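Left out: one protein chain. Kept in place: all the others.
Chain nomenclature is as follows: A, B, C, D, E, F, G, H and I, assigned in order of appearance, with residue numbering initiated at 1 for each chain independently.
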Amino acid sequence: MNLGALDTFAYEFVGREIWIEFEMPEFTAICPFSDFPDFAVIRLKYVPNERCIELKSLKLYINSFRDVKIFHEHVINIILEDFVKACDPLRVEIEGDFHVRGNIKTVVRASYSKSA
Amino acid sequence: MNLGALDTFAYEFVGREIWIEFEMPEFTAICPFSDFPDFAVIRLKYVPNERCIELKSLKLYINSFRDVKIFHEHVINIILEDFVKACDPLRVEIEGDFHVRGNIKTVVRASYSKSA
Amino acid sequence: MNLGALDTFAYEFVGREIWIEFEMPEFTAICPFSDFPDFAVIRLKYVPNERCIELKSLKLYINSFRDVKIFHEHVINIILEDFVKACDPLRVEIEGDFHVRGNIKTVVRASYSKSA
Amino acid sequence: MNLGALDTFAYEFVGREIWIEFEMPEFTAICPFSDFPDFAVIRLKYVPNERCIELKSLKLYINSFRDVKIFHEHVINIILEDFVKACDPLRVEIEGDFHVRGNIKTVVRASYSKSA
Amino acid sequence: MNLGALDTFAYEFVGREIWIEFEMPEFTAICPFSDFPDFAVIRLKYVPNERCIELKSLKLYINSFRDVKIFHEHVINIILEDFVKACDPLRVEIEGDFHVRGNIKTVVRASYSKSA
Amino acid sequence: MNLGALDTFAYEFVGREIWIEFEMPEFTAICPFSDFPDFAVIRLKYVPNERCIELKSLKLYINSFRDVKIFHEHVINIILEDFVKACDPLRVEIEGDFHVRGNIKTVVRASYSKSA
Amino acid sequence: MNLGALDTFAYEFVGREIWIEFEMPEFTAICPFSDFPDFAVIRLKYVPNERCIELKSLKLYINSFRDVKIFHEHVINIILEDFVKACDPLRVEIEGDFHVRGNIKTVVRASYSKSA
Amino acid sequence: MNLGALDTFAYEFVGREIWIEFEMPEFTAICPFSDFPDFAVIRLKYVPNERCIELKSLKLYINSFRDVKIFHEHVINIILEDFVKACDPLRVEIEGDFHVRGNIKTVVRASYSKSA
Amino acid sequence: MNLGALDTFAYEFVGREIWIEFEMPEFTAICPFSDFPDFAVIRLKYVPNERCIELKSLKLYINSFRDVKIFHEHVINIILEDFVKACDPLRVEIEGDFHVRGNIKTVVRASYSKSA
Partner (left out) sequence: MNLGALDTFAYEFVGREIWIEFEMPEFTAICPFSDFPDFAVIRLKYVPNERCIELKSLKLYINSFRDVKIFHEHVINIILEDFVKACDPLRVEIEGDFHVRGNIKTVVRASYSKSA
């Protein structure tokens, strides 16, 4: 996988815990079984530690899944890992809300908490 | 009862707890009292342990109730037991949201937690 | 096709045009391509002439599609023809609102007007 | 049938056509087939001629169906006739929005226009 | 009745027909039968001729009904007449959407068109 | 009060706690103050112990309030007591959502928990 | 302030804790700054001890604020105090949901718990 | 542009005019200005003449825009032309409902009517 | 007023009438009476003749009202005139949906049709 880089900027209020929440309705990737496109809304919220994620790099990162073959359950884990690596947040919650496939709608949720 | 088999695939992030949620709006079975068809939306969410449920087999499993005579309260328990047997999850929550019968709408909810 | 019979009763206000509208959320049949079940909400409204459709026979008629193999576009034409034959109404409008298949949601609408 | 009387008061702006619309969510009567209670929301709008319907008598009139055995399709015609007789309006539109019975929801609509 | 005055200002695009629509959710007056307060949302839209209604005077005009005893059906006719007198519009549509009284919700609608 | 009997059937999964939830939109009784009809939606959810409530008897029980004179606050307590007596559940939550009276909407909620 | 009296009646199930919830959409008072009318929906829920609040007196009490000059923040405290004094409840939660003023919407919430 | 082929099947009720409506929420293409992906919901309804569009080929046709560079305004015209060429319908209405770009949401609508 | 320029590009399907609809939720200007900011959602739809409006210039044009003092009723007429001058469309409909001021919500609508 050749995904976009996630850039960051300094959080100026280190020590004050805030939640930053993004809704990204334009996720698309390729289903490894059928080679057909998949679509999802990705929602991600986090508590920054010392760095915030820069919005434009996040958009390009999400766009970079367009030609990637990947399962629903794994997409969410990979975004979570890349996000944590990029900005070392205190907490993250992520949700992938996928379109109906085979009469079934799927939502996948994962979370992360920095150990003290 | 001759229900469809539930297939699984390996969960690649064993140890990371995620919730996977399915909404299946096309459940239908036969009411044992009246022999008339019943209809429901089934919602099921689970935390995988080492195996995930494969989506197409889940669809066929749900379809396989079409000619089965069964009560609302028992449907939910049976799906829960078959699901647990198939993929040994850490936790499951299931809900059957049935159409109005006799002026009354019924929702049945059950849950399961793997003992440590 | 072996569909249920549509019974009628006398409309006591012949000459006064009223609209009678039914919503039937429990239509299911079999797709001739895939042999998988199809689901739809059927909406039908009509202006009675001298006979009204009896509600219970309408429910049994809709139920009788359960094992029938038929296309979306034809279901609606067949219900329309059977309905007109059963009660000779002045006007009918019918709509089949089908579940998503192949990422596409389909609605089919037909209508009938008794020539003077 | 022993229904309540509909009282009226003088419309002070005769010649100016206005629409007056009532929503009455507490209609109940008895089904002649099953002897079970039926429930509906009744919506009625009219253009007064020289008399308006008094609100309290309308409420009592609707309440007086509580022990009456009557079909959906006829309720609407009877309310329409009683209303026209009581206040001689220029136009009336009436709708009965009945609860689900036998998996089917029914709405009945009728209208009246005073001939010139 | 001692109602507030409706002020106007010049419409700078005379000859271009536009619709101006106001929603005023804070109408209250006194019911002449019961002496209890009544409440309504008033919606008014008009096509100005040479004058537009000034917004603050409209608010004060609506407020000035607070201690007035008046029927639902007449409120709407009086606002319509005062509005037409104040700004000589090409067209007006007005609607009073009143709170439930005696289990019945009432909406009253009137309109005006300047004769050529 | 001469209310309908609540029948039960055996719960086949004793020891597995499930929630069964009913929505009954057709409750009507008589107000003891005014002798006018009252209307409510009753929502009841419970965890069965060894018996489940049979749906048709529940519908007839709710219907049997039609000519009973009773206050909002007491209706809910009486249904709760009759329900507990009938099926000895582990937990019950009940809610009566009544129509507007005197400009005020009322909801009453009660609950029960079987002591160990 | 000369507010209406709150009457009560005996709660017949003393010892069983129930929640009774009222929604009163017709609160209006006068802003002490501007002398303009204010409007709000008041929501109040309580657990009765030995007395319940009588509905008609509650309506008249709310109506009695019509000519009172009072701030948003204080209205809620005064209703709370009067309510507690009138029926000595176990718990009360109250919310005033006020219309937009100065482009800002305000909601005020208070609560009370009887000490053991 | 190398778009998918649209297949058809015979309409069995030629002469009866029905509307067939599709909602396709998974359109994506490339913006020619920015090279960034665009997203839209495409809605298309038509009256068949002698041929209906086959659903699976329609899905593949929509998928085939994934790597095409094209403007919003032109997408709709091209789908309309291809659709008319494929099945020679009596009437078509099409709508492209595009995601926000530059703070502005865009919807494009076109229609076609077969000349007699 | 020093407003942004509206750029255009060639419409490639001249003769085919399509509707292009924009929703622009970020309009703000200054009220000439109070010097306070006003806010609105502007909705504009048009049928292009030979030129389409370029989206980015439209965004900058809307942004350029930020420091302009102007009345609700005139804003809509000015945008309409500038739009017609810029791209000579066949038809335009425009709507300004303004935030509540003085307890009143205002919507202003205008339209244009090119004479043949």
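To be clear about the criterion, contacts are C-beta pairs under 8 Å (C-beta built on N, C-alpha and C of every residue); 3 or more make two chains touch, one makes a residue touch a chain.
Keep in mind that this is a model prediction, so the values were computed, not measured.
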Report summary line: Considering the complete assembly, the absent chain touches shown chains A, G, H, I
Query raised in the report: Looking at the whole complex, which of G:Ile30, G:Leu60 or G:Ala110 touches the chain that is not displayed?
Result: G:Ala110
Query raised in the report: Residues on chain I that touch the omitted chain in the whole complex?
Result: 25-26, 28, 36-37, 39, 63, 66, 99
Requested in this report: In the full complex, which bits of chain A touch the chain not displayed? Write them out.
Outcome: 11-13, 16-26, 48, 52, 55-56, 58-59, 62
Query raised in the report: If the missing chain were put back, which residues of chain G would it touch?
Result: 72-74, 76-77, 101-110
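One rule holds for everything that comes next: only the chains that are shown with their structure count from here on.
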Query raised in the report: Approximately how many whole Å separate the CA-defined centres of chain D and chain H?
Result: 46
Query - Shared-contact residues (touching 2 or more other chains) in chain B - result: 25-26, 99, 103
